[in-house]
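One protein chain omitted, others in place.
And now, subunit A:
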Amino acid sequence: MPIQDADERGAQAPATSTSFQLRGKLFTAVTLLPEGGVPDAGFYAALDEQLQKTPQFFNNAPVILDLQAAPALARSEDLRRVVDLLRERNLSAFGVQNARPAQLAAAQEAGLIAITTGNDTPLRVPRTEKKGAAKPPPPKPGRIISTPVRSGQTIIADEGDLVVIAPVSSGAELIAAGNIHVYGRLRGRAMAGAYGDARARIFCAKLEAELLAVAGLYRTSDSLEDELLGQGVQAFLDGNKLCVEALG
């Protein structure tokens, strides 16, 4: 018999018929616990104050009224009024919990459903002071290298400056998002402003570099003036020109 039933059902459900799917959905609702009697102006003032601290957080939040601490809130018109006033504040009350039998009847009359499942958790309100004060981000840390950079090695400072307190051999590469400082002999390649920062500069104590580049504009050792070799120099962009100048 059951098998036959299944067969019949299969036969009677053509693919084109109007159908639907049922899916479970989990979501977080905010529970509001009025205390004492029917919520008054003081209640709404306190609520407004709370909402103003985190305006985005409660926007259109589904709300359950917990009637545990408000036995006097038992008339359907009072509940309706609460729902309306909450809606004005972009809070969508849809149910009640911990309601006494009389309150339950009034709530159903006011279009609120009885919620009996679910656990309460403390509401994690984002810290308001973080949002309020938009402090500038701390300076990017950069990298400090104190051992010789050898031929074939590449040192990358993804953020900020790259500082090398050692020689950089020919065939080595330095790449930094910001400035590059070399306090030893620079014989390798140095590329500052690797992500396009045209304000980045290269500073080095003794220039013998194979290549200097700032924001993609480069000069090779061939095109560097001879009198700069071995000198302390800086390289920077002036418009579309990579300038290399002696320091001091």
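Criterion: a contact is a pair of C-beta atoms (placed from the backbone, for glycine too) under 8 Å apart; a residue touches a chain by one contact, two chains touch by 3 or more; residues count from 1.
The rule is simple: contacts and distances are computed from a predicted model.
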item	value
Options "ABC transporter ATP-binding protein", "Cytochrome d ubiquinol oxidase subunit II", "Septum site-determining protein MinD" or "Protein-export membrane protein SecF": UniProt name of the undisplayed chain	"Septum site-determining protein MinD"
Which of A:Pro62, A:Pro139, A:Gly152 or A:Gly196 contacts the chain that the document leaves out	A:Gly152
Full-complex contact with the absent chain, from A:Arg185, A:Arg201 or A:Arg219	A:Arg185
Of A:Gly95, A:Gly142 or A:Pro167, the residue in touch with the unshown chain	A:Pro167
Residues in subunit A touching the chain absent from view	147-153, 166-167, 169-172, 185, 187
